[in-house]
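Only one protein chain is missing; all other protein chains are in place.
So, subunit A:
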């Protein structure tokens, strides 16, 4: 059974259409990378799918009550909010009714390399550490589906890779992750599927090798890329911008 189905999801801000008839189905085992330039509609798609903003069309998650939705999906917003100087372990345990010794909480802390920081005040941590705490909170919710808005932003390279490996591990366990990403290299290497969104429309959807072509990257991102199949998998390295003159 699919974990998320959206059909013709459309969001308008006044006369402007920020999401245009987006239809998407996510199955267990998938790690979907949502890529596209700034303002393309990645966050809008995720938030509309969750039912956090009003949208036309259908989304399977938006139909659920808030209690049902909390069991079906975990959401990691882009805004990294920690309002009070609470302990890291407590913040993560909010996903499990404040049981700090719950196995889901301990596992999430370990997965995000936070066990040593568990007793620190969350607001006293660096930006990257706070980001890992918030990812751990979403993991601790232990849902079949995880939606994450730019989860790797602000992380150091090792923790970016660890985060992507965690997500692909979750997918291999029979769950699913949908994450908006800006790092095409990470997306190409770790995601099982990429969905490209451009000016509010889904313009490509498939395995990274099929989606990431020179033509698409030039069309959507206006960049030139080095794309190659290396021994360790697909390698995508942006090389430069394409200006109007080149085109």
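Criterion: contacts are C-beta pairs under 8 Å (C-beta built on N, C-alpha and C of every residue); 3 or more make two chains touch, one makes a residue touch a chain; residues count from 1.
Here is the rule we use: contacts and distances are computed from a predicted model.
One chain of this complex is left out of the view, and of "Iron complex transport system permease protein", "GntR family transcriptional regulator", "RNA polymerase sigma-70 region 2 domain-containing protein" or "Chemotaxis protein CheA", the protein name its UniProt record gives is "Iron complex transport system permease protein".
Here one chain is not drawn; of A:4, A:50, A:194 or A:225, the residue touching it is A:50.
The chain not shown here is touched by just one of A:39, A:85 or A:127, and that residue is A:85. The chain not shown here is touched by just one of A:9, A:73 or A:179, and that residue is A:73. Within the complete assembly, residues 47, 50, 52, 66-67, 69-71, 73-77, 79, 81-87, 90-91, 94-95, 98, 121, 134, 137, 141 of subunit A touch the chain that is not shown.
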